[in-house]
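A single structure is presented below for examination.
The excerpt is restricted to a subset of chains, each kept in its original location.
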Amino acid sequence: MRNTAVLLIVCPDRKGLVAAIANFLYRHNANILHADQHQDKEAGLFLMRVEWDLDGFDLGLHKFDEAFAPIAGEYQMQWRLALSSMKPRLAIFVSKHDHCLADLLYRWQSGELYCEIPLIISNHPDTRWLAEAYKLPFQHIPVSKETKAEAEAAQQALLEAHRVDFVVLARYMQVLSPAFIQRWPNRIINIHHSFLPAFHGAKPYQRAFERGVKLIGATSHYVTEVLDDGPIIEQDVTRISHRDDLEDLVQKGADLEKVVLSRAVKWHIDNRILVYGNKTVVFD
Amino acid sequence: MRNTAVLLIVCPDRKGLVAAIANFLYRHNANILHADQHQDKEAGLFLMRVEWDLDGFDLGLHKFDEAFAPIAGEYQMQWRLALSSMKPRLAIFVSKHDHCLADLLYRWQSGELYCEIPLIISNHPDTRWLAEAYKLPFQHIPVSKETKAEAEAAQQALLEAHRVDFVVLARYMQVLSPAFIQRWPNRIINIHHSFLPAFHGAKPYQRAFERGVKLIGATSHYVTEVLDDGPIIEQDVTRISHRDDLEDLVQKGADLEKVVLSRAVKWHIDNRILVYGNKTVVFD
């Protein structure tokens, strides 16, 4: 893994912005590896991701904030610096459907997902064997209507104890409370098994089957307080036909869910996603 | 073009059905070219499409009804016989957006769509040049809130005068009245510029853009009295990114619309579509 820094910026679009950033990096001898920018004309916004090699970069990272502040201030930037050497800490929430969990664990083990997984939480014990196969800690926290508040408190405590950076709902079939969600803004990724906004809410495959659609989809998104309404990170679809019954849809959909969720998780880890308004920009 | 017959059947699923149909055709020396069937287990239905060569078929088509009646009766079949030699007569309704019209006319002219086009109707004169390029009759019937009933009466009269078999709404931006639609059950094909049921109704590209979806779609369907709710014939999607503004979506979507609509029209002409409930089976 490279020793790189990623700077993510959102600010009002203005002349001189790119020059100011490029000069700053050049002045400190940055070897730029990737740079990507986007202008949202309607919103009048400038969004940028720039990644550079820290070898030879002559500004200590503890001084970055201070050194960059004048530029950030002048251009009213919201910005964030991320280091590729810092593995983010991921907690996975899962229920009984284990295909997304199995997929994420394999990708983690193979090095595709550059993160730590200090915690897998489930309201059922069924997926414990998977966690054990990958030698990862598994916490069974049952959830019922009555115990939900309590369960969320236990989950929250575990997330904090393990210094978790972000959460992935890998087909976790419980709806999280607004209070819980508010503590993790743009840091909970969900996979919904439909092409949102079609079939938001419960039983999307059943409803897709009944409506007679010719393609089914999956959507990964950041969780907000409105169900299935957060900023979409990735979507994909696959073709079905009248020969597919509901069970076939579920099975074909599972392959979509795995790919769509794992892309979102990878992009989040690689600091490729900028959220603005209720949308995302994913820099390739 | 071959001289073939197509038999389309829907009936309750029962043992002996296929044998009964196959024996009937064999007895009359049918050379079967394609046969496809489907069982909807949930609905307990059997659906079939069988196409055979009329060369050598020893049953006169005027006697088909009488000869097939006993089988049809025994198995409670809804059935329809279509002849590939009969070119169906298509009327196209269009407004100002002409991409679907241009596409359909080219496919008709090239022989891909085996039909007659005795009538192109528009509420605007803008596409007259296209009709003229293909030497097809064009009728300009303006529509306003006040004149809608009158306009529909004029349209209906033209459809009857030209013995039209089915209607294609090629981005015709008017909503047809229930009375009009009821006269053409499963015989009006519409193209909607979204992946239904997402973004049904007005301005789907605008809303897709605002929601931040990562794919846009198009849907062809038979028109029913509930807007954008009829049986779906075909759908497809294409990927978009944050770099695409609303105008890009409209342009990328246009390519989808053309393909998705033309497939539906072709399958309708080729008698490949069976409607049951609010779904379609499209036999390949």
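By letter and in written order, the chains are A and B; residue numbering begins at 1 in each of them.
Convention: a residue touches a chain if its C-beta (ideal position, glycine included) is under 8 Å from a C-beta of that chain, and two chains touch if they have at least 3 such contacts.
Worth saying up front: this structure is predicted, and the values here are computed from it rather than measured.
**Student:** Could you work out how many identical chains the complete complex has, if 2 are displayed?
**Tutor:** Number of identical chains in the whole complex: 4.
Just so it is clear, only the chains that are shown with their structure count from here on.
**Student:** What whole-number Å value describes the gap between the mean CA coordinates of chain A and chain B?
**Tutor:** Spacing between the chain centres: roughly 41 Å.
**Student:** What residues on chain B touch chain A, complex-wise?
**Tutor:** Chain B reaches chain A through residues 38, 40-42, 195-199, 211-215, 217, 231-237, 241-243, 245, 277-282.
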